[in-house]
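Encoded as structure tokens, the structure appears first; notes follow it.
What you see is the complex with one protein chain gone and the rest in place.
Going by the order they are written in, the chains are A and B; count residues from 1 in each one.
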Amino acid sequence: MMRVLAPRSLDEALRLRAAEDAVPMAGGTDLLVHWPVRPETRERTYLDLWGLAELAGMRWRDGWLELGALATYWDVIRDRRADRELPILAEAARQVGAIQIQARGTWGGNIANASPAADGVPVLMACDATVVLSSLRGEREVPLEAFYLGYKEMDLAPDELVTAIRIPRLSRAVQRFVKVGSRRAQAIAKVGLALALSDAGWRCVAASVAPTVRRCPAIEAKLEEGWRPGSPDELIPAIRADVAPIDDLRSTAVYRERTMARVLFHAWPDGGGRA
Amino acid sequence: MERIEGLAKLTGAERYVDDLAVEGVLWGMTVRSPAPRGRIRAIRFGDGVDWSEVVVVDHRDIPGENTVFLIEGDQPVLAADAVRHVHEPVVLVAHPSRETVRRAAREVSIEVDPGPAVLDFTEEPGPEILQHGDDNVFKRIEIVKGDVEAALASAARIVEGTYRTGSQEHVYLEPQGMLAWVEDGVVVVKGSLQCPYYVHKAMIRALDRGPDRVRVIQAPTGGGFGGKEEYPSMIALHAALLALKAGRPVKIVYDRDEDMVATTKRHPSWIRHRTGVDADGRLVAQDIEVVLDGGAYVTLSPVVLSRGVIHAAGPYACDHVRIRGRAVLTNSPPHGAFRGFGAPQTIFANERHMDRVAEAIGMDPIELRRRNLIRDGQSTATGQVIRDGTDRVAILERAVEVSRWSLRAADHRAFNASHPYLRRGMGLACFHHGAGFTGGGEVVLASRLEVAGLEGGRVEVRSANIEMGQGTLTVLGLEPRDVVIAEADTARVPNSGPTVASRTAMIVGRLVELACDDLRQRVGLSADDHGERVREAIARWREAHAEEPVGRAEYERPPGIEWDDDAYRGDAYAAFAWSVQVAEVEVDLRTCGARVTDFVAVQEVGRVLNPTLARGQIQGGVVQGIGWALMEDCLWERGAMANGQLTNYVIPTSEDVPPIRVLFLENPFPHGAQGAKGIGELPIDGPAPAVANAIARATGADPLEIPVTPERLATLLESASGTADPRVA
Partner (left out) sequence: MSPEPTARLRVEFTLNDSPVRVDVDPAERLLDTLRYGLALTGTKEGCGEGECGACTVHLDGIPVMSCLVPSWQVGGRRVRTVESVSAEEVRPLLWTGATQCGACTPGVVMTALWIADHPELLQSHTVRELMAGNLCRCTGYDGITEGVEAMIASRGPGRAS
């Protein structure tokens, strides 16, 4: 039997989260897909977060941008400062697909859904984002790059909620996001790649090529070295060290690996093959 | 008329079948075979639902023949002891609550003792998988002109090629749906369909009822493209059987994933060409083999094969042609009608092949077309002498001009040489499409239509095709508010034939004109009388006769059309529309994803009756063709579609296609409504080869199969270059 818990404050939400075995719901864009034909969804209790003002919006602080867990893709697309300072976020948000999904899809929901093909997570991770996890016991902050422990497994206690995301406001000389999908809009990523360079160093984050979205340390090391690949093939060893793509309904392992190599090659600083 | 209908659609007032509120209606659902072949060992009913509340129907509830009658009677309404494809309907359930009926359907398990299944339509079947005749072939057709072997033997050059096209799912935005109820002893169905009389015919046989005891009404239909040509007969019978058993109305509306996996799709094809050319690049021999995957039952495969083979050699003059086609059985859901109906498949192969012929002999692909396009006085593969006065070379020249082919080619060469990973190219396709039913088909259909004079002098068009208002306005000079299109209800309208085969404007439109002339005569007017005079005359006539005046028309084959159905020779169609399409693509070698950046469609369709509608038909067909060419990939597992969700079977969005540029050339066809020829299917014939040819020119790859997905193109380029870095000029 489906039950709905509708807290009126974050406090109440945390109390319910601790007391009940409930699925937190933000904009529902992942959870409601095919609802009528998935009987298991009827046996759940949902914790409705959509109305909680404490979780909405974006706040620009001196050292970081804080996204409420319920900040939507559309919130970021419209934000002028995000466009200037963190264009990689807006770029990923725009590629999420349709306005109807951008209006209801949330950054917190994208993180908590833990999909290896997530659209928001790669760019957040490339910007050294941290996730704020709240519970009755208090608050802790976890680097997003350490948040995923395995396929659909998160460093999230059963009584915790993702309540905010913090992105350090560093000066970033490079911000690139490439999403390879089956068409230009409304597509699930076959390969996702986020690249960023700041004083903290290079970040290379890959999606859809491993059980989790993850940083690519071997590739980052090559970037840090200042090494330049002469062809996409030269990137394959580092790619194989970092990711493990599979065959599925959307694409093949071979395609994913080689496409990642080519995309990375052409995005490589001062490289990318001039004909 | 289209203004009024259009407004209803734009304000959400149009009522499709799932929008109709029906008192006491039950929701129906279908329980389907889990196996591609086998014997049904048992049907078990679980205890997750109270079965006393659920209506259950199986094959034993069928009063007449357990057959969905179409061309043959081999497809059952509900499987009895054997199944021939995954998703074959076996049991039906109904309940007032949609959620409960879903649960009920899940609680029924069909246990099948599996048998060996045919899953590859190109393989010769061994004895253990024969299920139709002695060779699993539904239909063979051979077209012979001249002596192809001799011509090949003496040809200056022979070029061969083997091509494949994948299935294509219609993705009409409104899923299949049907309502059924019994009223005064008559079984009535109302739903999303294209051919009310097909459904009627199937129902009277399976329900063992006379024609007056079955009534079929076409509700406003949210897209069909052939997907609602034959399949609605099945779903109508299902809804009717449940309604008969329940004694209450029943509604069946398919969920999208069910619709995608269980209903018909375009026939996959395998096509081989051997082409002989002379030293001047003229076609001297075309030897073509066509194999279509028909799925598990005959359904419409013979007719799809027919149209496919007739178009297989293209709009070219060639004295020696042999086309051997066959449609074969596989243990997958039957493939069916889809806009183009066999022609898109064979035209893809022929036009991709023509580009490869051009390359093999070192000739410009446009020049090859120019030399070989059929001229008046020359004959087609079936020996039909073309003499319609259309300047087909002018169509080609116009397409080349409007697409700026030569200029763009130079731009592309420079661009491709300098860009690190983008490649651009253009490709074309020349093709034709026969309008109306093949050969004697229209005569067999014997379409009839009526136009009646109503109160107030208004006129009602009674036809089984509902988009037929245009002709009435023009012929009788009336205002849209004076014309009513009758609901396509078999109790009220005669059989003007199915809404398929690009026949509506040309043939049915012509019947409307003739019926209007007949009406005008009956009310005592002459051909010069229009508008107000017509309305007044109708009103006077009604007063004098106490009944309505009805103008009638019956199909008459145009003079001089002769077709031999046994030899497959003669005039295959009363008229052909002609077209040239040019696609410009940009391929991103990083992803091997191609996108169409410009598209030009030039066609000669007799006469354009309504520019907005005609343009919309062309653009819609082109975009469906682009989807089929690039991204619509059916993945098959054990004879069933594995990617039956819109997130995994992708069609183009507005961002995936450029504006489609459309140009019409006119050459009125004397036997079509106001000179019109068919237009509905033509535009989907060309995009696949035009796009594949463009990709070939942009990248140097040689695609032989569609869709040219990024994965396929990557494989083609990598096998050519041997590395993960395909940079081919």
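Assume a residue touches a chain if its C-beta (ideal position, glycine included) is under 8 Å from a C-beta of that chain, and two chains touch if they have at least 3 such contacts.
Note that this is a predicted model, so its numbers are computed, not measured.
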item: Full-complex contact with the absent chain, from A:16, A:65, A:86 or A:101; value: A:101
item: Listed residues B:409, B:646 or B:720, member touching the removed chain; value: B:646
item: Options B:220, B:302, B:420 or B:668, residue touching the unrepresented chain; value: B:220
item: Contact residue for the chain not shown (choose from B:217, B:291, B:622 or B:679); value: B:622
item: Hidden partner interface residues of chain A, rising order; value: 1-4, 6, 25, 27-29, 32-37, 41-42, 46, 48, 50-51, 74, 94, 97-101, 103-104, 184-186
item: Footprint left on chain B by the chain that the document does not show; value: 3, 6-16, 18-19, 21, 47, 49-50, 53, 99-100, 103, 170-175, 220-225, 255-256, 612-613, 615-616, 618-624, 645-647, 651-655, 657, 659-660
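Note that only the chains that are shown with their structure count from here on.
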item: Complex interface listing, chain B residues touching chain A; value: 98-99, 102-103, 106, 255, 257, 417-421, 589-593, 595, 631, 635, 642-643, 645, 647-648, 650, 652-656, 709-711, 714, 718, 723-725, 727
item: Touching residues on chain A, where the partner in the complex is chain B; value: 33-34, 36-37, 39, 180, 182-188, 190-191, 231-233, 236, 249-252, 255, 257-259, 261-263, 265-266, 272-275
